[in-house]
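For this depiction, one protein chain was excluded, whereas all remaining protein chains were kept in their positions.
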Amino acid sequence: MLKDFFGKKVKVINLGIASFAEDLRKQGVETIHTDWRPPAGGNKKIQALLDKVASWQSKVKSAKGAR
Amino acid sequence: MVISHLIKKQTYFDSVTLMLIGSQVKKLPGIDSTVVGMCTDYNIDSLKRLSMYQSAFDGLTPNDLIICVKAADKQTADAGIAEVEKRLASRKQPSGSAELPPSSQEEAASRLPEANMVVISVPGEYAAREAEQALNNGRHVMLFSDNVSIEEELKLKTLGVSKELLVMGPDCGTAIINGTPLAFANAVRSGDIGIVAASGTGLQEVTSTIHRLGCGITQAIGVGGRDLSEKIGGKMTLLATRALAEDPATKVIVMLSKPPAESVLKTLYAELKNVGKKIVIYFIGADPKAIEAQGFIAAHNLEDAAIKACDLSTGKSHNSEMSEDQIKKAAASSKMNGKHLRGLYSGGTLCDEAQRLLLPVIGEISSNTPVKGCKEMPDVYKSSGHCIIDLGDDNFTRGKAHPMIDPAYRSERMLQEIADPDVGLIIFDVVLGYGSHLDMAGEMVAAIEEGRKKSGRKPLLAACICGTREDPQNYAQQQKILEDAGIKVFPTNVAMVSFARHCLERNK
Partner (left out) sequence: MLIDIQQANANAIAAIQASQPVLKGIGTALEVVPGMKKNLILHAGPPITWERMSGPLRGAVMGALIYEGLANTPEEAEKLAATDKIEYSPWHEHDGVGPMAGVGTASMPVWILEEQKGGRKTFCTLNEGLGKVLRYGAYSEEVITRLKWMETVLAPVLKAAIPLAPEINLKNMIAQALQMGDEVHNRNKAATSLLIRELAPAIVKTSFPEADKARVLEFMHSNDHFFLNLSMPAAKMMLQAAEWIEGSTIVTTMCRNGTDFGIRVAGLKERWFTGQAQIVKGLLFPGFSEEDCNPDIGDSAITETCGLGGFSMAAAPAIVKFVGGTVNDAMNFTRKMYEITDGESQAFQIPNMEFRGSPLGINLLKVCEKNLLPQINTGIAHKKAGVGQVGAGLVNPPLKCFEDALEAYVEKYCKDE
């Protein structure tokens, strides 16, 4: 439930603007900044293929976890 | 003019960093223009438009960085390139470790598996994919990026709702979750007021005011400007509202938004009626009576929303920080020596609020983002008559960082307005908080003093500071810098606009 998230410590993965991560660090928030760049060099076809693999693996991991 | 360029292949930086550096280097003597950016279609157009495109750029991809400088002579242009490189190299990486930072969400997640929130400010065309990945991994999403399609938004929010995960955005600039300010947000104490907002600066203004009035918040949840549209149907608003309704720490709920679509309003009201807690609603521009008729407390403006929330929180009555009498007095001792008002806003909602409150008084206002009854500016780069401008709007921020981060264009525009003999009063917002420039007041005052010197004119100036004394900028010092420059300072946009109203009425 969303309300169960209230009150928990926020821990952040930051993708994009570096200053957002810097500001969070200043406040002592556990943050990891990502030196993000367009996936697959911006190639949509390759992105789509990678997404298929990710989607497949997501299912495999859930199935394994369910065992 | 000479153009020098440098290409760095497969070298990616975020657009804000690049634009800021470009903007800083442009200020150096002898430099006419700079383009520092990834080789995207947009930047190629900019280069061509500025007659700076080089054939060496043919065949480059959006993963390749272009540094291009136009200057009076080759030496200066080359020095400009060197300066850009220097600033890129010295840009500190937030990750303190000697290891290279992760380059993907997946890698970041493997290094910080306990992460529960992903803040996304990558280019719009990639944002939805990252958001979906975050949600699939059970993490909440703060989606700062814009240019995400409404279809993508619907897909993300449907997924978010099914997993009870927040999707704050797209185009969401402000949130405060579990006491943590995200993106552009103020340092606000914790309390018992929970806010759901489809507006960035609106949320900043309300939360800051609540803090200054002595109260505090549980959550300030941004839902993005389209959440209450027919297509999205208020998915995040409803999810957030239900959660706040069930949250034992939240006593009062505030809802801020443009008026929702008709089809959504019915469901929204039904949901709100089930909440069982006090609710303050501010649908910007809507008739408060219609809201009251539904049994809710309606606010008349952002300041009023904060005051009413505090009243409900404490059971006591709160007053505006500045009384109407004080404002009238300030206006009485001020003289407009030009007919017209100009408003230079960095916050869109504050710009809208000013237009709405002043339209009944002035009759004719133009804007680049006109509210109902106001006119569209024929040329957004040239003001005429009474003009209230949102400098954070797309037409000003293409290829430039937002005015809350980079004051360069607003400073330039300030010079223009001061020099205009038609102008009698200029109002502007100074938005403090995380993400914002560290000395906006200093920057604006520098521009104002330059403007006064160059033109010999001294129009009336008023500013409102949106922020708290806990913000990273020094509130008191920002206020002093403005006041020392002869600028009248107000605690809220409403107060500043009220001052403007009185000045304009006196001037009639």
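Labels for the chains are A and B, by order of writing; each one numbers its residues from 1.
Here is the rule we use: a contact is a pair of C-beta atoms (placed from the backbone, for glycine too) under 8 Å apart; a residue touches a chain by one contact, two chains touch by 3 or more.
The shown structure was predicted, so the numbers you read here are calculated from the model rather than taken from an experiment.
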Contact with the hidden chain only, please: which subunit B residues? 10, 63, 100, 103-104, 106-107
Hidden partner sits against subunit A at residues 37-43, 45-46, 49-53, 55-57, 60-61, 63-64
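To be clear about the criterion, only the chains that are shown with their structure count from here on.
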In their shared complex, subunit A is touched by residues of subunit B numbered 12, 14, 16-17, 61-63, 91-95, 100-105, 107-109, 111-112, 114-123, 126, 129-130, 133-134, 136, 139-140, 144-145, 164-166, 177-183, 218-219, 239-240, 242-244, 246-247, 249, 405, 434-435, 472
List the residues on subunit A that touch subunit B in their complex, please. 1-3, 5-27, 29-39, 41-42, 47, 51, 54, 58
